[in-house]
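The complex appears here without one of its protein chains, the remainder shown in place.
So that you can tell them apart, the chains are marked A, B, C, D and E in the order they are listed, and the count of residues begins at 1 in each.
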């Protein structure tokens, strides 16, 4: 068994494809985490882009705003994903979810995963919204 | 401290309100779990309806289809929620999500919560779709 | 569907009820998290008080000290809930659990949820106890 | 490195000690799971008794009823622990928790770990209570 | 954004590559779950093979036996993954882990994720070992 060469033409094409998907939703500029993986796990960075964005995010069955709603529910529930939540709250804004919709996804999480997970996710959202002058959030 | 009387007029009004929300999304007929709680934890059944549906689901910041997408992400990620997933896959169909959208939410979960959670959720969806003659699912 | 108006007389009465329960166990002064939610998710703050404390905590089937023991087990197991653990360790002291009982709940967690969750919870307890000059904890 | 010999006099004394603690709370008769481990992981069965019961459960800082409340919160939150929950619901009854207290611990879980975990735990309790003619549960 | 065509020559080559890796470790015969996904989420089955096996399992940094040890730790900890555990216990045997090593990985899990997760995983192992006449397991 040998792993695919992530430098091969085929893999680079997959990577470029994923990068385009990623750039289309996060407003350009791959998340800093990708750079951070460069000297320790470049293959993981490759697969996040090629598989996560190129293979999964690109699927048309869910529009980007729908997909982000699923993502917000997943990450809030997992817990311990504050850095990823921050990235995906920004992406959610970029694809057109409103601050009220993002907050609502987390309030909704309270019923299924409990108040602590909901509060923790909203705490991350508050940081992002504060940086972008999106506070206070007007409901509805 | 005394708990609110779930038989009081105010609480019954809250309950009725939640029941209307629930009936509006699940096609009538409260989930069997509500009946099952009747002789062991009627207050929990009350609060699931009054708080979960009356207070949370009724909030207009997310449309029912959006809200179900968040729910599918949460329940698939939690794991061990097969009965609840079954209820919510049915509810998702009732509010207008297509089988392909439901499946896509679970495929998406693979990237953030791993393949096992995604497969388990799709196994529940397959059972529901088979009962309703919705197989095979045509993507896109 | 429209959500209940959290400013209505009925909801304000529910909120006041929850606030009294909360004040009775946390020594007055709502947790800072409530204030923090004010400009981003005031409805969540409302529901934490009205539902979490007014509807759940007020139920007489468990005395406050018993209820806190359940809470400590839940939060230690969930993981990633350090802020909530801090609030509830303080509340546990306020309702009369001893430092040794609080620590014991976390030691007990080791058997069912593993050493890391137990250690993490005790690390939070140590911070709270240090602030209140409750160290060292004498067992038994 | 060599593991301790679980057949040694010292380890057998630790085991006997744990077995006495276990018998004192579960009404005699080690859980069937212990027998089940006999031909595949006898050392695990030994450690569950010697460490779990002999070292942890025997600690006096929490009375058995208090300790079971912590346990119920932990197991309901973990999820996927239906067999263990069944054992511990029975143990909880044996040490004197009432059905209403056991149910209350699970209702309480809803606020911190969400409705699905609470419902799943109550479903197990309902099975145990039905077998023992303890239904319906009268609150308070 | 359009998803990659899983029927394209490139994707079929990726799939074949993954299938070879999978066949090399599971003794031939893709897990039944792959077939089961065929009429509901064929793309997920494709990605499990192409990404999971072709991209991840094929990486030479860990030998198959090492990789299975990591997998056993992950799946036992996740919980609620009994079907996946069964597949991977069989795969672990196929790549040369002994029953005692597999059981040991689960006993080890007890210290970090608690006794219930360990017991649940060993219960699945016992079923697999019984089918293959591998009981009793002789330690060491």
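As a convention for this text, contacts are C-beta pairs under 8 Å (C-beta built on N, C-alpha and C of every residue); 3 or more make two chains touch, one makes a residue touch a chain.
Keep in mind the model is a prediction, meaning the values are calculated, not measured.
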item: Chains on display which the left-out chain touches in the complete complex; value: A, B, C, D, E
item: Residue among B:43, B:113 or B:137 that touches the chain left out of view; value: B:113
item: Residue of E:6, E:21, E:41 or E:76 in touch with the missing chain, whole complex considered; value: E:76
item: Sole contact to the chain not displayed, among A:21, A:62, A:75 or A:100; value: A:75
item: Interface residues of chain C (partner: the chain not displayed); value: 79-80, 103, 106-107, 110, 114-120, 122-123, 125-126, 129, 135-137, 139
item: Chain E, residues in touch with the chain not shown (by the definition above); value: 51-52, 56, 59-62, 66-67, 69-78, 84, 100-101, 103-105, 107-113, 139-140
item: Absent chain, residues of chain B that touch it; value: 110-116
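By definition in this document, only the chains that are shown with their structure count from here on.
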item: Chains touching both chain D and chain E; value: A, B, C
item: Chain at maximum distance from chain E, centres defined as averaged CA atoms; value: C
item: Relative orientation of copies chain A and chain C, as a Cα rotation angle in degrees, nearest 5; value: 120
item: For chain C paired with chain E, centre-to-centre distance based on mean C-alpha positions, whole Å; value: 40
item: Centroid distance [mean C-alpha coordinates] between chain C and chain B, Å; value: 27
item: In chain E, residues with contacts to at least two other chains; value: 43, 47, 79-80, 110, 114-116
